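Every protein chain but one is kept in place in this view of the complex.
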Amino acid sequence: MSEEPLVNPEVLEMVGDWRGYVEAKLGFRNHWYPIRFSSELNEGALLVVELLGEKLLLKRIDGKVYAMRDRCLHRGVPLSRKPDCYTKDTITCWYHGYTYRFQTGELANILAVPDSRLCGRRKIQTYPCEEAKGLIFVFLGDEHEVHPLSKDVPPGFLDEDLMVLGKHRVVDSNWRLGCENGFDALHIFIHKDSTLRHFREFNFPIGHTPLPGAVTCIEEEDGPKGVEDDFSKHHPIWDGEIDGQIVVKGPKFDPKKGTSASIGTSIWLPGVLKVESFPVPGITQFEWYVPLDEGRHLYVQTLGQACTTDEERSDFANKFETHWKPHGLDGFNADDIWAREVTQPFYDDDYGWVDEMLCEPDSTILEWRRLAARHGRGIQTKKDLR
Amino acid sequence: MSEEPLVNPEVLEMVGDWRGYVEAKLGFRNHWYPIRFSSELNEGALLVVELLGEKLLLKRIDGKVYAMRDRCLHRGVPLSRKPDCYTKDTITCWYHGYTYRFQTGELANILAVPDSRLCGRRKIQTYPCEEAKGLIFVFLGDEHEVHPLSKDVPPGFLDEDLMVLGKHRVVDSNWRLGCENGFDALHIFIHKDSTLRHFREFNFPIGHTPLPGAVTCIEEEDGPKGVEDDFSKHHPIWDGEIDGQIVVKGPKFDPKKGTSASIGTSIWLPGVLKVESFPVPGITQFEWYVPLDEGRHLYVQTLGQACTTDEERSDFANKFETHWKPHGLDGFNADDIWAREVTQPFYDDDYGWVDEMLCEPDSTILEWRRLAARHGRGIQTKKDLR
Partner (left out) sequence: MSEEPLVNPEVLEMVGDWRGYVEAKLGFRNHWYPIRFSSELNEGALLVVELLGEKLLLKRIDGKVYAMRDRCLHRGVPLSRKPDCYTKDTITCWYHGYTYRFQTGELANILAVPDSRLCGRRKIQTYPCEEAKGLIFVFLGDEHEVHPLSKDVPPGFLDEDLMVLGKHRVVDSNWRLGCENGFDALHIFIHKDSTLRHFREFNFPIGHTPLPGAVTCIEEEDGPKGVEDDFSKHHPIWDGEIDGQIVVKGPKFDPKKGTSASIGTSIWLPGVLKVESFPVPGITQFEWYVPLDEGRHLYVQTLGQACTTDEERSDFANKFETHWKPHGLDGFNADDIWAREVTQPFYDDDYGWVDEMLCEPDSTILEWRRLAARHGRGIQTKKDLR
């Protein structure tokens, strides 16, 4: 029984300018993460969630969402195991009556020790919450570090007329394998049999390589930090050859725009992908890889479409249920989920970060690793979990 | 593969005068522990039990109980996996015939190597056993350290006219969380809905805090070592208030004696609680938290009542089956078992001992930790398990 380092120190010595990314096995602290849809938390209800290795209690009080560490200060038990909410604003620990205020985390009272010197002097950890586009975001970090939500979502996501629909599920891989699977231009090879192609005319090369100028790092002071990859500046490959023989072909319908199903992707801190014109022109896929613990992330998949009338909104909602959810988020992305989970064992002991053998188009992934190491606002550590 | 310390060394550096208690994750060596009821081991029968991380074989021979390490000296296999008992006094290992005498542990013979230099010169570990009040006690320690059983049980437990009945079950928490749950004056908050209150008139404050003079350390040279907590010298709280509003009330029937259901508790080395006048005046609950391994203890629950006639004994046995076992040992204490198991994860990595945030009434628990560190006769270590 001793404190094992979270990341293999031998590996940390071997990586160069993206060491901070390898350290961030539990995610980057001091960022906003979407953790549930607003519709999942009714007034007065409680939810237990995980985020960057911490267990949190969410409660909606008078419409506003609050997040509190789900662990009693006294002897460390989860408050949620038997939630005693005697008043709207407080939760009382079932074991010895420590009572906390949701809005501030203040230890308001110990029911049987009302005069305790601790009352009013101690706080349980709370985290700021915001709701946007139907998602509940939690700022997992320290209060004095809070940044505007707009700095942690891809450009366009907060656009007023954007209607956002989605779903989430737990994936058994580290969150970084989610980011890299999504942003990886070469991985479209796994989607070659997707049923999604029956719902539109796809350009589907077996892979494509960025040419000079395709990749741009976005690092403006007041905006989100990310890497953009423009598929119109990629060199696509349509036929796969082995020993001079064509063994696999990618379907090609639309010669006009881009080289792929999408026209470009971008990946943003703290781990969110934007896929433009996907699954169909006019729609953008935004998806988050939210760190739950070392080996799991919450895959929050959303589609956004600009809608200005009720009819447009109703049409999008309908099409989402009948087309894009079953054939896109469920069908197409099932390949991605499976690929991330199968990749996980190689990176489990951290050696994967130095034993991998990247090829030329993986330069985009390296840009992302470096950018994340430069701009991540803090590394979540084992100490943060104590 | 290397020898992990049993307890986090960083934590050991941080605790002060009860370091030995934190070290005793596997229990205190050189003490007597009850491990089964006498009625569970018939003449000639074998039982496999665990104690402080060691696997033991118990056998009753001519009425007397013997305990032997259940691991062959030769190549470490459990003798119990295929017990070959060719004579009353011996057990022969099923693998290569090493034969041990229960009374002494002597390697009496190797069946196919009768002239081995090892025969008569090696011993398997055995431990002294005694029976008292219907329980089989094992002295888990070194023979030259054996102390009288009376030094390891609470005062009164061996009284001649005391009739003792009970049960045992395995609880998934470290033994110390058992001790601390039982001796904790504030934890009665969890029992507020117990069905036991329908069988007597309970005084049940939501908690109570010891006043000066309530707590006494008992450390006489020739007796058991423990901490007594006198509830008549406690300040009880009957109404729990949040923001000026009473949110929970404790029932109060009997203003005359004590402040709680019991009139006082005491906790004794090596981990046994005495609850006076409980579940009803005239009965005493004695309960042991016997270390099995780092994360489990055997919860040995007993009730003792002074009986001098057969009729009294029969009445007590009847009342035990119909009232105190179902509503006390099963019902009431089920809350305690659950609380210990839910607390375990916080202390699993030992940081709980320094990260906890105790309040004023927990001073009784601190007294116990210090007393245990002062008087525990030895720390069970990983080396003892090899």
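Details
Letters A and B name the chains as they come in the text, with residue numbers starting at 1 for each one.
Criterion: a contact is a pair of C-beta atoms (placed from the backbone, for glycine too) under 8 Å apart; a residue touches a chain by one contact, two chains touch by 3 or more.
Not measured: the values here are computed from a predicted model.
Interface note for the absent chain: among B:E3, B:E160 or B:E221, the touching residue is B:E3.
When the omitted chain is restored, the residue from B:T99, B:S194 or B:T364 that touches it is B:T99. Screening B:A24, B:V65 or B:I110 against the full complex identifies B:I110 as the residue touching the chain left out.
Interface note: of A:L6, A:I91, A:A108 or A:A372, the residue touching the hidden chain in the full complex is A:L6.
Mapped onto chain A, the interface with the missing chain covers residues 4-10, 25, 184, 186-187, 189-190, 205-209, 237, 240-243, 245, 247-248, 339, 342-343, 345-347, 349-352, 355-361. Against the chain not displayed here, chain B makes contact via residues 1-3, 71, 73-78, 81, 86-87, 89-90, 92, 94-99, 108-114, 116-118, 122, 386.
The working rule: only the chains that are shown with their structure count from here on.
Centres computed as Cα averages put chain A at a distance of 48 Å from chain B.
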